[in-house]
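All protein chains but one are shown at their positions in the complex.
The chains carry the letters A, B and C, assigned in the order they are written, with residues numbered from 1 in each.
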Amino acid sequence: MKGRRGVLIVGTVLVLSGFGYLVWGGLGSNIVYFLTPTELLAKGSAAYEAPVRLGGQVVAGSIDWDPGALDLRFQLSDGTSSLEVRSKGAPPAMFKDTMGVVVEGTLNRAGVFESTNLMVRHSNEYTAPPEGHRPVDTYQTLIREEDDG
Amino acid sequence: MSERIDQRRAGVERAPAWLVVASAVALAAVIGAQIFGFRTSPPDMAMGDLQKIMYVHVPAAWNAFLAFFVVFWASVVYLWRRTERADLLAASAAEVGAVFTGLTLLLGSIWGRPTWGVWWTWDARLTSTAVLFIIFVGYLALRSFTDDPDRRGRWSAAVGIFGALNVPIVYMSVRWWRTLHQVQSTPETLSPAYRAALRLNGLAFLLLLIVFIAWRYRAARIERRAELVAEEAALQGSGLHV
Amino acid sequence: MSVRSEAGRVAAVAWKDLTAERRSKANFNAVLFLAALMLLMFGFALGPDTATLRTAAAGIVWLTVLFSGTLAFHRSYQVELERGALETLLLYPGGRSSIFLGKLLANLAFVLLVEAVLIPLATVLYDVPVGRVTWMLAVVVFLGTFGFVTLGTFYASMASRSRAREVLLPLLLFPMLVPVLVAAVEATAALLGGDLMAESGRWVRLLVAFDVIFLGAAIVAFGAVIEE
Partner (left out) sequence: MVAEGIAKRFGRRWALRGASFRAEPGSVQAVMGPNGSGKTTLLRIVSTSLRPTRGSGFIFGHDLLRDADLIRGDVGVLYHAAGVYGDLTARENLEFARRMWGGAVAASVDAALERVGLTHAAADRAAGFSSGMTRRLALARLIMRPPRLLLLDEPYASFDAAGIELVHEIVRETAARDGIVLISTHDAERSAVVVDGVLRLKDGRVVPEEAPGLDPVRLAVEGAL
């Protein structure tokens, strides 16, 4: 019985310290989900051909979408610097100007970011419309855009 | 022959009055909360009436997590004290929790299609919920594959505890892995127009969860009692089979 | 019931399992052959494009380890069940967690040996450059394997004595392994890709936490699971 209690204590301590480390070990904070264009460019030559996630805002008016070739080009900016992103395939339904996006891929030698995956940063805000607004319009636009894709 | 009669007698035993009343209240609460939600909340700016799915999807998810917490707690109690009631409670909570998780996944998928454009996406919350679902499907499978009640209790308690321990880790790992899903909605990010309805539905589903678990627990107790009666008969009689 | 005598028992069980394994060898060779075959089949399935294979290499190798290693766990309890050895084993004095730790060590050695052949093979087949990161890679491989073997040894103690053992072990084990798979693959991939986002350290720390938590839970719960 004495030995069993010892095992119980050791095991419980291990489990609790493991969780303690997860919670307070600084694992959750200061996480870099993505690099901004400025940060990526600061890496110098190491930045090229290495898989990274790049995040920022779509520069208004920079979207160049060729539905026939499924070819999308746009400028991604963090306010300081911007990079040209090239993505193959249809963008998600909510992709539009000034939207926050994260792209995965590599920066090629020509300085163009070749994206293999484009993600729209979905807002967590649910907002009631102002008076007189017809939300059906917005909603239908979404569906229609999605159908096009 | 006598076993059959005993089983039937155990089966027709009347449900306690509180449970019947509570079930009626829970049903009325869910219907009422849903009607309240549809009546009071305006369509969302971005996704219109689709937002109404939230009133089932989110409460089901909350309460599924609660159910799995009950599984964890009851499993620890079972391994500690070896009381059969704890085992039956864990099993009941796991069953109801699995159903709620399944509902969450299904509705989430239906919701995701028009808003994200995909039925499924590999983000933290979806993936960890799916993993949780599979873990507890495994839990139920293990129970059905194990006949001896003592062994079934010990094994499923271990699986229940491990599964529950794994949930936060799965969540953390897949959260870093993919971060597409929006951060959890808090009262601050949720428009006041939706807040009351969501809370009301959360409470209604909590009632539903409690009632469901209570019914499953009661059924499990009756099954066990019938088993015990049959055991007793076999012990007294000459046959070696229950 | 001193720590020293328990350590002796852990060593005895590990030594016994490994000696039996060394004698028969059949199992090791079979697992290794299956793993090598899987590497080839993944190559065929993904096509001959070197770039694609190189990107997928981390995931393929870990998945191969998971699938082939699972076979080892059944065998670990099979030797106990064949001649009623488990009953004798459980009658020895001392804690049951020593039996668990002994089996854990034996399985760990087994899977690490498989990996010692498998990983160099994968770097050749998929043309992955590992020269710069060998040591970090070894740490990641060890931590990932440790978590995998801890859970595998624990779950197999139930599944291998159950009716539906072939189905039950993957059903119970694989969802539990999601974090270790994600963390190990991400850490490996980050190391191989140059680790520009400094991600591997975070995944390694997650692996450590994962290993510690499940080792603790397993040594506590094993006594209740193994008894009849």
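Following the convention adopted for this analysis, a residue touches a chain if its C-beta (ideal position, glycine included) is under 8 Å from a C-beta of that chain, and two chains touch if they have at least 3 such contacts.
Note that the structure is a prediction, hence the values are computed from the model and not measured.
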Listed residues C:Gly8, C:Pro120 or C:Gly201, member touching the removed chain: C:Gly8
Missing-chain contacts mapped onto chain C: 5, 8-9, 11-13, 15-16, 19-21, 23-24, 79, 82-85, 87-94, 227-228
Touch list for chain B against the chain that is not drawn: 147-148, 150, 231, 234-235, 238, 240-242
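We adopt the following convention: only the chains that are shown with their structure count from here on.
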Whole-Å gap between the CA centroids of chain A and chain B: 32
Chain A: positions in contact with at least two other chains: 15, 19, 22, 27, 31
Junction residues of chain C, two or more chains touched: 202, 206, 209-210, 213, 217
Complex interface listing, chain A residues touching chain C: 2-4, 6-8, 10-15, 17-19, 21-22, 25, 27, 31-32, 35, 43, 46-47, 50-53
For the chain B and chain C complex, residues of the former touching the latter: 79, 127, 131, 134-135, 137-138, 141-142, 145-146, 151, 154-155, 157-159, 161-163, 165-166, 169-170, 172-174, 176-177
Partner chain B, residues of chain C touching it in the complex: 151, 154, 158, 162-164, 167-168, 171-172, 174-176, 178-179, 182-183, 186, 202-203, 206, 209-210, 213-214, 217, 221, 224-225, 227-228
